[in-house]
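Below is the structure I would like to discuss, written out as structure tokens.
Note that one protein chain is taken out, while the other chains of the complex remain in position.
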Amino acid sequence: MATLGAHIVHLAPGELDLAAPFAGAFAQQNGYWHAGAIASLADSANGYAAYTLAPPASDILAVEFKINLLAPARGEQFLACGRVIRPGRTLTVCQAEVFADSSSAEAPPSRTLIAIMSSTLIIRPAP
Amino acid sequence: MATLGAHIVHLAPGELDLAAPFAGAFAQQNGYWHAGAIASLADSANGYAAYTLAPPASDILAVEFKINLLAPARGEQFLACGRVIRPGRTLTVCQAEVFADSSSAEAPPSRTLIAIMSSTLIIRPAP
Amino acid sequence: MATLGAHIVHLAPGELDLAAPFAGAFAQQNGYWHAGAIASLADSANGYAAYTLAPPASDILAVEFKINLLAPARGEQFLACGRVIRPGRTLTVCQAEVFADSSSAEAPPSRTLIAIMSSTLIIRPAP
Partner (left out) sequence: MATLGAHIVHLAPGELDLAAPFAGAFAQQNGYWHAGAIASLADSANGYAAYTLAPPASDILAVEFKINLLAPARGEQFLACGRVIRPGRTLTVCQAEVFADSSSAEAPPSRTLIAIMSSTLIIRPAP
């Protein structure tokens, strides 16, 4: 998360929002954020959301995730909102929505839904 | 890809393999590569594999992908092998396998399958 | 849908809910509904939801879908609620939630979220 410059902007049981600024190092050929950077942010939001409901001294690992990319990832900031859909003792399922925030001199600030992710995470005792 | 230090190690029609060294900047809490870094490498391998079969002056964008993480991503190098499963005029479907290569003084070099990805990509005229 | 005994219980632009009774023909080894029957119902709800926003004389086909099965599919009735997340001229993305309704002499009626699905659909002129 340090590599992406991400920080937590919302935290509640089963909920975690991560924000990260656009950075050219993670852009793809058109100057938008790479799908991999978006997926990293959403995967982390889902992982931390699961962590808020896990027993102490647990380790959380993603088993699988799927992302639908809905719109080009252009903007000054990205926001990934992870939510626990079903907590479990062994497996937890989360969903994330990723938004792009943009502003310019000509237009009011806008927030666009750019991706949705569903994840399965496994909870284990920390090593 | 420059950010991940990835480079092409195999290229053929409908096939592309990318290799990247382990880098601490993309590690998660246990010192393994973050799922997001693995997904980025696999997504790029699938995107470039699709590109090998696309018309000139095309742009390729991932519409969605799903990754199953099979084993901890530990090793000195990661290899993502992207393959076109079904080429199309509008949509192309690819699959990637991601391997971790590791070696040590005590054991022979080993290669472990750590993830599989399926992707849908859309092909458009380049902007 | 006739095979599953499904019928529409809610219809609005971008929204469609399908209900179907439990039927033994679609049960798996434990007497719960088979994952394939749940997926069929959710896939149809997403397909019809996309159809509500498509131009006249369009054909809608699922390109891919992913389902997370959250709880055993036991109950007297299943309800799949399909929603368009992002409409498009070529591709539309939908999400569905599937619920199981059950009741008994000993307990009040209950509704349980048993599955979530995300789908990509392609819109084409009808043949």
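Residue numbering begins at 1 within each chain, and the chains themselves are lettered A, B and C in the order written.
Note that in this section contacts are C-beta pairs under 8 Å (C-beta built on N, C-alpha and C of every residue); 3 or more make two chains touch, one makes a residue touch a chain.
Computed from a prediction, not measured in an experiment: that's the story for all the values here.
Contact with the chain that does not appear here is found for just one residue of B:A12, B:A25 or B:I85, B:I85.
Contacts to the hidden chain, counted on chain C, fall at residues 2-3, 25-26, 29-30, 34-37, 39-41, 43-44, 59, 61-69, 127. For chain B, the residues touching the absent chain in the complete assembly are 66, 68, 70-71, 85-86, 93, 95, 113, 116, 118, 120.
Remark: the residues of chain A touching the chain excluded from display are 63-64, 66, 90-91, 118, 120, 122.
Throughout what follows, only the chains that are shown with their structure count from here on.
With centres set at the average Cα position, the gap from chain A to chain B is 20 Å. Centre-to-centre separation between chain A and chain C, using Cα means, comes to 26 Å. Annotation for chain B: residues 63-64, 66 touch two or more other chains.
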